[in-house]
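Moving on to subunit A:
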Amino acid sequence: MKLLFKPLILAAGLAALGTVAEANSLRFAESQDVASMDPHAARDDFALSLLCNVYEGLVRWNADLELEPALAESWEVISPTEWKFNLRKDVTFHNGNPFTADDVIFSYHRAGDTGSPFAGLLEPIAEVVKVDDHTVIFKIKRKYALLLNDFAGWYIMDKEFQESIGAEKPLDLMSNAGGAMQTQANGTGPFKLMERQPDVKTVLAANPDWWDERKHNLDEIVYTPITNNATRVAALLSGEVDFIRNAPPQDLERIEATPGMKVMRGPHLRTIFYGMDQQSDTLEGSGVEGNPLKSPAVRQAIAMSIDIEGIKRSIMRDNSNPVATQLAPQMPFYDASLDVRFPYDPEAAKALLAEAGYAEGFTLPITCPTGAFINDEQICQATAGMLAKIGITAQLNMVTPVQYDAGLPAGDFDFYMLGWAGLPTIDPYNIFSATVHSPTGDLGAWNPNGYSNPRVDELIILIGEETDLVKRQEMISEVVKTQRDEVGKIMLHQQFLTWGMTDKVNAIVPGDEYTRFWYYTMN
Partner candidate 1 sequence: MITLVLRRLGSVLLVMLVVSGMSFLIFNYLGDPVNNILGVNASLNEREELRRTLGLDQPSYVQFWHFLQRAVVGDFGISYRNRLPVLELILSRLPATVELVMCATVLALGVGIPMGVYCALRPKGAFSRLLQMISLVGISIPQFLIGMLLILIFSVELRWLSAFGRGEVVQIGWWSTGLLTDSGRKALIMPVITLAVFQISMIMRLVQGEMQEVMRADFIKFARARGLTDRSVHLRHALRNSLLPVVTVVGMQIGSLIAFAIVCEAVFQWPGVGLLILQAIEYADFPVMAAYLAMVGFGFAMINLTVDMIYLFIDPRMRRG
Partner candidate 2 sequence: MTAALALDVRDLSIVFDTRRGSMTAVQEVSFTLARGEVLGLVGESGAGKSLTGNALIGLLQAPGRIAGGEVHLDGQRIDALPPEAQRRLRGKRIGAIFQDPLTSLDPLMTVGAQLVETIRTHLPLSAPAARARAMDLLAEVGIADPAGRYGQYPHQFSGGMRQRIVIALAIAAEPDVIVADEPTTALDVSVQAQILSLLRRLARDHGTAIVLVTHDMGVIAEIADRVAVMYAGRIVEIGPVTEVLHAARHPYTAGLMGLIPSLSRRADRLPQIAGSMPRPGQWPVGCSFHPRCPSAGPRCAADVPRPLSADDGMVACHLFSGGTLSPPAP
């Protein structure tokens, strides 16, 4: 009996192995799980960077971060405040429902109504009018340049499906409206949700009915959150996963040294800088009268005290690119002629400080997040050391990312590290409106008490409206230059993305960190 069965079982096992080997399964680990399968539940780039494989917008970013048609085939600007979109006709949702204008209007209301996290994103839209099943007109409140950019981050959901599961609204934290979207998803994207155990495992499978030409060869994506960095790396090294995004910097060498493993690198759109209070009349705890940070000379002195090449070498291990402005070279409208840093020159910096009346230096409280940016703590510590050389005593205040996220916009910090990538808009307007414009109700949320210049504020509004590319470039360059010359921020560097994976995986590493699996292949 036993003897007879053994070969059979073996054969069955081999057959099973065979089918597994044939299917290309990309096992992917990340530090956290997406909170929900609802693409409207949180304006969270992390969630969207995965959900972009399940849901799609009217337009999308391609591998080179250029906008291309997605669920909209084409569009035309009928008037400065009226955009007509022709919807793709051959698209079905994963459950087989056809994609129509009703779904676009439904998704507009779902994401854009008051109370939804996406209300701000869709705020410029006044109304969506259905022309026919495959044509809609967006009426916008004012001239607006970034409608398409915004649409790339707004995903279309199936009206009928959402109504059938009682999830017409994305987010109601006071009742249980979002629960249904925890384990269900019905999009039009290249992958569809097969299985989901929140915080444990999410399995996607290739959508055979996808409207677009299939360039990837993945059959399945198994996504596992692994919170602990060391464990995640161990899972990659042990062959339990094929791909980890954002490999911890200290493990890069180990991964690269392991046979069959590689690290793919790419420039991130995010640039890292110090922002600071330039408005208050005093700088608490500085030990000097007044607020030294109000003086551009002092800010320039601080900028000149930072040895950014040293940071790149010893802290970033060459995985960074020093920048002089907030626009990363990969950002549209980047102007290389402006990307010139103040020289690193502690002596000159000291002289500048003396000129500004701070020959004796002062104490500078620096607030630093722990784990929001690559090596943030070490960079802050290095900065403290460098500031000491020009007579400024840094007082480091380390905060967790959530404390930081809450405290920074509230204006709790006087001098802080910040990074901004301009996502999901991928346009300088996003960076300017959030971190350069003077704080008002809708703008400048991440520039509390910060850099403020009326001319720059005016330009930023115009940049948001201007559709003419040449005029936009001029205005953008003016903002960049003005802020640089007035030392509105103290710039550090652009981060590099470092993704660890097995040699089998061919990935693309775009500057916005999105995992666009429809460009991936496995050998």
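The candidates were selected such that all candidates are chains of the complex that A comes from, given by their letters.
In the analysis below, contacts are C-beta pairs under 8 Å (C-beta built on N, C-alpha and C of every residue); 3 or more make two chains touch, one makes a residue touch a chain; residues count from 1.
What you are looking at is a predicted structure, and each value in this text was computed from that prediction instead of being measured.
Every option in 1 or 2 comes from this complex, but the candidate touching subunit A is 1.
Residues 29, 32-33, 35-36, 38, 41-45, 115, 117, 119-121, 171-179, 181-182, 197-201, 224-228, 230-232, 234-235, 237-240, 399-407, 409, 420, 425, 430, 434, 439-446 of subunit A are the ones touching candidate 1 in the complex.
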